[in-house]
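One protein chain is absent from this view; the other protein chains keep their places.
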Amino acid sequence: MSSLLLAVLEGFRHVVRQPLRSALTAVTCAVAIAVTVNVISLNYGFDEDVRHDIARFGRLTIDVGRSPLIRPGAPRATFGEPELLRIREALVDLSAVTVPLRTESTGARGDAEVRRLVLAAVSPDYPRTLDVDLVAGRWFTAEERGLSVCVLDRSAAEALFPGVLPQAVLGRRLHLEREAGGDPAVVGVLDDPMTYRAVYEAFDESRSSRTLAGQLFSFRNVYVPESALASPELTMVHVALPDEARFATARGRLEAMWPVNDPDVPPERMSTVTVFARRSWIDAFGGTMQAGALLGNFVWMLVVLVACIMITTLNLITIRERYDEIAVRRCEGARRLDLAVQVTAEGLATSVAGGLLGLPLGYLGADALRRIVEFPFRFDPRYALAAILVSAALGAVSSVLPARRAAGLDPARVLSRRVT
Amino acid sequence: MVRLEGVTRTYRQGAVTVEALKAVTIDVERGEYVALMGPSGSGKSTLLHVLGCLDRPTSGTYLLDGNDVTRLDDVALARVRNGHIGFVFQRFHLLRDETAIRNVELPLLYAGLPRAERRRRAGEALASVGLGAREAHRPGQLSGGEQQRVALARALVKSPRLLLADEPTGNLDSAAGASVLRLLDDLNAGGVTVILITHDPVVAAHGRRHLSIRDGVVSEVGPPVAGV
Partner (left out) sequence: MRALDNVRLGLSRVRRRPVRSFLLLQGTIWGVAVAVFPAAVLQGTTEMVLAHGAEVGGDRVTIAADPTAVDAAPLETEDVDALRRALPDAGVAVVALAGLRVEKPAAPGPAVPDAFLHGPADAPAARGLVLAEGRLPVAPAAVPEVVVEGVLAGELARRSGGGALGADVPLPDGRAARVVGVLRERTPLARRTNDFGFDTEHPVFTGVTGRLLLHLGIPPGDDAWKRTDRCAYLVAEGTRVDWILLRVGPAQLRAAARAAERVLDGRGRAVVVFYPPVYPLLVGRELDRFRTVSLALFLSCLVMGAVVMANVGLLTALRRAGEVAVHRVEGATRRDVAVQWLVEGAAISTLGVVLGALLACALAALRVRLEPLAGMRWAFPWREAGIAGAVAVLAGVLAQALPASRAARMSPVDALVDE
């Protein structure tokens, strides 16, 4: 054991004796690790954040509404009180919270004017369809009716009252730019579940769309009591279930009433009412994010592979230069294993040193990229350990061939050439 | 042809100053065949390097064909070596990854000759040492004697005025060594000034003038006695 330790120490001594070359090798590792830690942080950090956000959209909630099928000229599907009744009857034993939704598109003016917001008339049970909390105030009560009060999504509050904290928005009034008018007072502000709203809105093409996806994502609504909008028709019914078992049962019953539309079915035979479990979307989107994160791993793996190839080549060339030294060590009693350990220790020492250097480099890189690209590049310290492990693996792998070469050297052949 | 006047060469080895050459003064006429003998560490290689313009003396003057080469800069010295001085070393010092003919072409390349001309002259030089059929061989494919003859061809191809041979037979068997020495004899007969460095009296006997070097001091001696 002690001779192996000696071999390790010899490896470290060699690194110190060749400062320039060791430093150059360490720099190579540092660059590779800087890229690695950045990509991993972005990949998994971003993925984690987005999945955390969308998980709050209501994993135990089912939406029922008109199918988003464009069939101009076809009779408009009805969706109103009769359907709401059917839903309630079907789920009567499941402790479901059923929230009818009526919406209207409107402009609104607070301190600033917003061209278009969705006015959503819902019951006081609406918050139970989401895992999103109020950051200020309260939800409206069953006694509050009409357009007397409203609750704002946080991004709507920020658009209507720029620069005003949510707490300070409470009690303010906004003017609705609609034919029937309305000046509700703000009683509550709902948190914005989207951490990366700025990124989303930069690429959002469905911002004003009233598709299901648009509604789920936008969170730019003005919530008013149920009685504020009097249309007999409903936009949607939200059904929130208390647990997984009852969610599954409810889903089964609702899909039996209105079968899920398959893209392969011709539109004229598709159901005019859609049952949409939010988790399908959450899981599908989460799966897409995960796939993206996995693909993103290819980037750092490629960079590390390139570094590995180059450092292996470099180490092989170095070993060739040291044939004499290796031969002499063998003459003086070093075993093949000792030499292999020494060479590996050299590789590990430089690569781990490089890895440690790569961390501040990665931090600076993330900072610069975040400012230039305006995308949430980050350096997440949680992944620093993973990056160091990668650098150690890089050093170990790129030492395999050189260690084999050093260990396999025949000292007699090397020395006899010199002795001529 | 070659005149050294009070040439000294000193080196620093750590804290110690070593005087490898001490006020060496020698004169070599054109066409002479000089054998320089000395034990290991006597300074004979240093002397050869100074003679070959590979090294500058610390003090003293070196006149080559009447020109003081001690004052020349690096570029000028390179030109002198390229045009006037041929080298043959104990360990041949051929380019391992080049063919025999390309090894021989090397000085002509630095002389700026066109490719076809280089190839022609190199071919002739190789043929003159009996290796015309081995142009395309690499040093690894040649015997020791053949490699040394390639080195000789490389030295000859530029028609040097001065040929410096440092233990040319040191790595050869007696037959190969004898053939190399014969070539040197022929060259000298053709008018080339040859300075041969050796520790072997049998080899030294080929020279017609004999110098000895010991501890950096050169002195004129008689022909060596074989076996001593």
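In order of appearance the chains are A and B, and numbering begins at 1 in each one.
Please note the rule applied: contacts are C-beta pairs under 8 Å (C-beta built on N, C-alpha and C of every residue); 3 or more make two chains touch, one makes a residue touch a chain.
This one's a predicted model, so the numbers in the text were calculated from it and none came from an experiment.
Trainee: Omitted chain: which shown chains does it touch?
Mentor: A, B
Trainee: Among A:112, A:317 or A:389, which one is in touch with the chain left out?
Mentor: Within the whole complex, the residue contacting the unshown chain is A:317.
Trainee: Among B:79, B:119, B:137 or B:214, choose the residue that contacts the chain missing from this document, as touch is defined above.
Mentor: B:79
Trainee: Of the residues listed, B:14, B:66 or B:112, which one is in contact with the missing chain?
Mentor: The one listed residue touching the chain not shown is B:112.
Trainee: What does the interface between chain B and the hidden chain look like in terms of residue numbers?
Mentor: 40-41, 45, 49, 52, 54-55, 74-75, 78-79, 81-83, 87, 89-91, 93-97, 106-107, 109-112, 114, 154, 166-167
Trainee: Mind listing the chain A residues that contact the chain we can't see here?
Mentor: Residues in contact with the chain left out: 20-21, 24-25, 27-28, 31-32, 34-35, 65-74, 76-77, 102-105, 115-116, 202-203, 205-206, 208-214, 231, 233-236, 261, 263, 267-268, 274, 276, 280-281, 284, 288, 299, 302-303, 306-307, 309-314, 317-318, 320-321, 365, 369, 372-375.
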